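Sharing a structure, written as structure tokens. Questions coming.
With one protein chain held back, the other chains of the complex are shown just where they sit.
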Amino acid sequence: MTANPLLEVNNLKIYFPIKKGVIKKKVTYVKAVDDISFLIKEGETLGLVGESGCGKSTTGRGITQLVPVTEGEITFQGENLAELAKGDLRERRKDMQMVFQDPYASLNPRLTVEDILAEPLKAHGVKSKKERIERINKMLDVVGLNRNFAYRYAHEFSGGQRQRIGIARALILNPKLIIADEPVAALDVSIQAQVLNLLKDLQKDFDLTYLFISHDLSVVRHLCDRVAVMYLGRMAETGSTEKIFENPLHPYTQTLLEAIPISNPRDKKERIILKGDVPSPVDPPKGCAFVGRCPKAFDRCHHDRPQLLKMNAEQEVACHLYDE
Amino acid sequence: MTMTKNVLDIKDLTINFKSEGKELSVVDGISFSIKAGETLGVVGESGCGKSVTSLSIMGLIPSPPGRVANGTIEFEGKNLLDFKEKEMRKVRGNEISMIFQEPMTSLNPVFTIGKQINEVLLLHNEMNKSAARNRSIEMLKLVGIPRPEQIYHNYPYQLSGGMRQRVMIAIGLACQPKLLIADEPTTALDVTIQAQILNLMRDLKEKTDTSIMFITHDLGVVAEMCDRVVVMYSGQVVEETDVDTLFNDPKHPYTLGLLGSIPKATEKIDRLYSIRGQVPQAGTVERGCRFADRCDKVMPRCYTEDPPLLKMKEGHQCRCWLYAEEEGGAEIDS
Amino acid sequence: MGIHKKIWFIMLLAFVLFLAACQGNNDVNETDDNETPDETIDTEENAGNNEDDMNDGNNEEEADHGGEVTVGIEAEPTSMDPQNTTDGNSATVQSTMFEGLLRFDEDMSIVPVLAEDYDYSEDATEVTFTLREGVTFHDGTEFDANVVKENLDYVRDSDNGLARSSFFSFIDEVIVDDDFTVTVRAEEPNSAMASYMAHSSAAMKSLEEYEKKNEDEDYNLDREGAVGTGPFQFVEWRDSEHVIVEKFDGYWNEEELARVDQITFRPVQEASTRVNMLQTGEVDLIFPIPTLNAGELEQEDDIDLYTGPTTDVFYIGMNFENEKYHDLDVRQAMNHAIDKDGLIAQVLDGYGTIADSAIAPNVYGYSGQPIYEYDVAGAQELMDGSGQPDGFEATLWTRNNTEFISVAEYAAIQLEEIGIDVEVQAYEAGTLFDMLDEGDGTDLWIGRWSPGTGEADYGLRPNFASDRVPPNFNNSGFYINEELDELFDEALATPDEDEALDIYADIQQRIYEDAPWVFLHIPDAIIAKNQNLEGVYVLPSGAVNLNLAEFR
Amino acid sequence: MDKQKKNSPFRIFLRKFLKQKLAVFAFGLVIAIVLVGIFGPLFSPYDPHRPVTAQYPDMGIDLEQLTSLTLEIEGLLSNGETIEQQELTQIQTETDDRRIAAVRRSQSGIRVSANSSGYTDAIVESGDVSAVSKVLVRGEIPLDDAEPTISQIRINQPDASFSEGDSYQIEVSALLTDGTEITSLDNLKELAEELYGEEEEEDTSGFQSSTTNDDDAASFQINSLTEDTVSVDEDGVVSFESDGEGLVQIQAGEAKSLVQFQVGPDSIEPVLTSLVLQSTTIELNDAYKHQSPSSLHLFGTDHQNRDILSRVIHGTKETLLIGFVSVAIGTVIGTVLGLLAGYYGGWLDSLVTRMTDVLLAFPGILLAIAVIAFLGAGITNIIFAVAVFTIPVFIRIVRASTLSLKEMTYVEAAKSIGVPNTVIIFRHIFPGTLSVVMVYLTMRIGVAILIGAALSFLGLGGDITAPEWGSMLSAAKDNSGTIFHATFFPGLAIVITVLSFNIFGDGLRDALDPKLKE
Partner (left out) sequence: MLNFILRRLLGMIPILLIITIIAFLFVHLTPGDPIRIMYGAEIDQETYQQMRESEGFNDPLIVQYGRYMYNMTIQGDFGQSYRTRSDVSDEVLRRFNYTFVLTILSMFWAILIGVTVGIISATKRNSLVDRVGMISTITALSIPEFWFGLMMMQVFAVQLGWFPTSGSGTWIHLILPSLTLGFGVAATIVRFTRSSVLEVLREDYVRTARAKGQKESVVIWSHVLRNALIPVVTMAGLQFGFLIGGAVVVEQVFAWPGLGSYLIDGILTRDYPVIQALILLFSLQFLIINLLVDISYGFLNPQIRYE
């Protein structure tokens, strides 16, 4: 695990303005992503976890330039994406593909599987139809779909099959990085396992790097090498999967893990239940984002924003508890 | 097992839905019962018929296209299917109440929280408005809503999903029902909020002694909440047992597969067990075991004969030919 | 909060309901409110209320006291000032309130009204009026020679911007001889002066109105200044609703005192609606009426129908600047190509007569000519003999009302039979006048002309004199005929009636033979009324006089 | 391959659509109407621009369609000679009821023309003599047998001259309009009393005007026109009082004749004593207009006697043109602007939205009226007017639909792949808006046709002579109370067409609605 960083995100901020007033004065911002940094090394899987609204999906969209980045640097294979010309950016996209959460909404119902899979090829200059069909057929084999399916429409498939199509679309350009935004959240349990296994197999076969965005800690634990925990647009803790699950440092990570339902009734346990809801990203707390719900909050947490601290070789945490 | 009396007894319930001129049995001859004070988990993947079953208990199956084709739903000894609409209205919300999966849309956006709790109170109780108001605020307090007097006047959009689900629970429990049907009440919620709600439900159950029928696809939630579990697959009950047996001695290949395919937060498994194939639409398999296509232990017999529900031990039944001879389990008449 | 909103919502609904229920009665309520404190204006208030009663069919009961007449007219009047009026609807309303020195009677002959007598000077440059004494205006002021002078001087003065100012431009001076004698002197000999003075625009208005206008620039003579000497006085004008006039008790001619208490004029634009209203008894008299409905109304027992010729002449004008029409053969061919009998039968349902001159028989000075008979073969021969044997393309402009359009359609269909390919274009009347006055691109157009003075000069000169080509009106076809120009002046300067008539006959013959128009027809005036109403006079011009109307 | 195609969104839509029987029927109607619009003119029974009467000969339809004829008359002089009508002077003509028929003198004779169905008397008068002919006009209203009236009176002209003190019994015969003759004075008198006795009093219209006839008041009269030479009593006995010329006139109803006597020795100039009409009954047809529906004209004829069926058929094209073209223009412009504004947002969006707001601030028909008033009437202008107010509607719906489609994950997916914006718009967004556009398009066609008709009604329509349904309705609207078919059929054509489009659009909507399951 000494590979080079494939993707580096530094001080990423993504703010959405809320327009108000007659002449549309920009008054407030939704701070969806508020100054986060992380990196992904080649061949590894980074899990980005957090509850809904914590900014994990926005981060993914920011990296692929689907939403405008307010501030910060995204370096992919050593190139700063913000500094790339438009054409080059499109070229880079080839190496950085997304898999989306909702397999129903992410496939255009008016297109056949072939059309859907041909689209990235066309967009990136594969002109020969023969070559396209060849690659599509190959890709269908890879994701475990019948070649005949190429002429069917997306709506004829079940959720698991659709997600395979979505994965095929992402893979067809031989990308380096796959950003998977909750790829199994909408699937039934039995299907979820199939897809997770597929993702694992593909990673091995194609040397893929994953940014795996999920709210499901069990899935993350199963799939990821490293985990980054986000809360309200900020990074709470990052570290290797082992460390995070065995020895969570941030109080939020701790409660998050506590909240996971047990997997066997014999394991019934007493636990701390987190109180209250996630506050609004329009008006986040001044100090630590988690301060309002944190069982261990103290005075300083209200004023100072904690920075990520390297706790050990594999773990960083943003919490004043570990400031010393 | 103590012989507590059953609150709900479902026998041979078959529900058909009409689609493109054909009638499909979405629920096909299911039977189970819920004892007083018990939490029964109904587990299954999407399309297995668990929600339809719960709606049929409430008498809320959209008709057409759906209809109860066969069977009985006995609630405290009386068959609900014989009830007239007017009698049924007295049961709903009063003796049996229900909370739904989507807290965001289950509350009427144009009425205040208070009005929506009052509504059910005034419907089923002889009380005046101010009494209803007091009781509503009491209920809000009970489900752990801070500043209940203020929330009473709020509209649903002003509350978060977790809070709304608490309100739904308050509405469900307002008339102290004998049975609460919870249809995936936490699926749409974040883990931390889910934990809050599950905790709340456990607490309330202890306080009120209400029986709960807990419908979910999440086995983790089942493990936390339920006393007994019914596993459904494609409109049928494939296994019924107490929760401990389910997790530690499951019999049906589907249950086994399901347990195996769930990743665990507590340990790292390199490769998940996965059930092959797709979840069939309920009612589409005409003959044989409905799981046969996906089963690793499938036998020729599975394709041709419908497996009966076999008794494994007291309170444990399983619908699989695997156990027909070896356990000698008696067939439970269906 | 929630309850409040609910209340708001209900109140909003209630408000809407309330408005819907009450607003309809508004008028009545308002008048009722005003009535209580002030008893003296009783008659006027009654007028407002009785209008509603009438709809319930209370006519019979009212008959003893005179009753009230409701008249459905075609369009909104445009003014209550005769001197600023050019349309028939306004004139009809005004005729109940205003009188001039003279007027036309039912035979189109000139009879004295406010003048007892008049005399032309030998050379026809002056006419002297002996005025009637003891005439008072509605506002109580006296009528005398000075009033005549002031009225004529006011209307003549173009600074006052009255529509009829040029109509009186022939006057050189108005001389007050004594209190009740006044002389009008013309710049040139003019034997038609009496006709001009009998025109409805030569009505006498109370001098007080002029004073009010002088004092207050914004004083609206068109709407408020309706103070004349007629048997009715002005009450109220509500746009699109009604004009109400009521009986004037101080009318000078006691024999012709008004016999009803009130007349209400209601503008109703849709002809079929007017007919329906007459049938249901909502109005007592309507005009004009579509010819087709006339036949139907004729069958109804309790409705009387009047039909009789008017002084309007319908024609197709042609533009002489356009070479197509230079050939007399072509013009005559066009006249022969149109079946006027068929036109009258089909378009006018028989309610019309063929125009056998450029003016109608009821116009003073008329002389009929042998008409151009319908003869397609003959017309085709004429065309063959002309420079355009294969015909040509033409555009026919028409006003966009049913009557004109039907005529245009009919003519177009028939002209096509001799190879003249006609495209009909309909324009709103004002636009059409404007286009004709501009004189650009005029080709063929459907025209209608009626001399308001009822005599030949005004019937012919504007249409055929060389100095009346655009932008002056109304020789829109640029028809130049110098012989005619001389004859016009000669006729006007001839004081001897018979001689003048001979000249006019000559003029008409020349015009008819030269065919600068396609002469079409003279429509009938069609007026229908409730059988109970009597004493309605119809003038040959088609105008209706209601001054002596009464209920049977 | 076939099996796959079966599940294409189009096939699914088609299956859903075909399930709606009514909509399919409406679609059939739409197709039929379009076909009529294109090919109808080839099959229309008549030329829609010309009166049918002018077409009967060409079409080989042989109908007695005499609408007018020339009546020849002769004058009978007292010396027994006849004179041709050209030589007759001072001829005056009149009919009892001009609505039914008109009579006038022309170069070739007396011309009688039918106006509308009924019967009336045509009176020809020359000086002191007159004759009457019955005019029967056949038309819609079936006629009862007309009561005959007295047409001509013939008085035997004595050859001899008389002298003072003589007396003479006049011998009279009379011809009735039905051709029967009356030979005695008493019979004539009796008949005249019977026929005209009461009628004459009946002028109670309450209208006072110059044209009311009050001269010939009596039903039967016999009187001397030269009272100093002859006198006559009621029974027709003439007494001669002095020398000279004696004239006696007999009048029965409208017919008048003279008899001339030479009293004394001086010979006298012969005078016109009576008029002889070539026919006493004239039968004409009212074939001018508004023929009721019949096997010849299924929808009847209009006010210019044009075949309404043919006009409705020809009008289909115009009407459809207004519907299709205006909506097509509106749709194309509206869709393009809506797509661009919705997809790109920013200043373009603000501009387009503002523009739509302003356009929508005018109610549709007012906007159309404004455009027509500005550009003048005409089919192209109607099309333009309707297009103008169709544009903002489409901008709105397409923009809204674009905004929601823009947020679809598959659009995001395409973006993330690096698909260019234009491709995204045309491949992913436009097809998505298409369903709602299609629905609105069909519905709007109906609206456009209605607006076109309303503009015509308000007098702002296109070419008035063109066979366009709206103008047809507008032209016939004044008579809607009396002439049913002239408004009914064009109106029905509009209703059926608009209804077809609306039901079809409804069917489309249901078929395209993803919430409705197959």
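By letter and in written order, the chains are A, B, C and D; residue numbering begins at 1 in each of them.
The definition used in the following text is that a contact is a pair of C-beta atoms (placed from the backbone, for glycine too) under 8 Å apart; a residue touches a chain by one contact, two chains touch by 3 or more.
This one's a predicted model, so the numbers in the text were calculated from it and none came from an experiment.
Touch with the chain that is not drawn comes from one residue among B:E119, B:D293 or B:D306, which is B:E119. When the omitted chain is restored, the residue from C:G67, C:G452 or C:P523 that touches it is C:G452. Of the options B:F17, B:F75 or B:F100, the residue whose C-beta touches the omitted chain is B:F100.
For the chain left out of this panel, the touching residue among C:L101, C:V268 or C:I344 is C:V268. The residue from C:T128, C:N276 or C:S466 that touches the chain not shown here is C:N276.
With the whole complex as reference, residues 58, 60, 85, 88-94, 97-98, 100, 102, 105-112, 119-120, 123-124, 155, 157, 168, 171 of chain B touch the missing chain. In the full complex, chain C contacts the hidden chain through residues 2, 5, 8-9, 12, 16-17, 19-21, 23-28, 51-52, 55, 76-79, 86-87, 158-159, 161, 163, 165-167, 220, 222-223, 238-241, 266-270, 272-273, 276-277, 279-280, 282, 428-431, 433-435, 437, 452, 471-474.
For chain D, the residues in touch with the chain missing from this view are 22, 354, 357-358, 360-366, 369-370, 373-374, 376, 446, 450, 453-454, 457-459, 473, 477, 480-481, 487, 491, 494-495, 498-499, 502-503, 506, 515.
Simple rule for what comes next: only the chains that are shown with their structure count from here on.
In this assembly, the C-alpha centroid of chain A lies 86 Å from the C-alpha centroid of chain C.
Of all residues in chain D, those touching chain A in their complex are 1, 4-5, 7-9, 408-410, 412-420, 423, 427-428, 431-432.
Here chain A touches chain D in the complex through residues 61, 64, 66, 89-91, 93-94, 97-98, 100-102, 105-112, 119-120, 122-124, 148, 151-153, 155-156, 166, 169, 173, going by the rule given at the top. Within the complex formed with chain C, the chain D residues making contact are 49-51, 54, 67-68, 98-102, 104, 106-108, 111, 113-116, 205-211, 286, 288-290, 303-305, 376-377, 459, 463-465, 475, 477-483.
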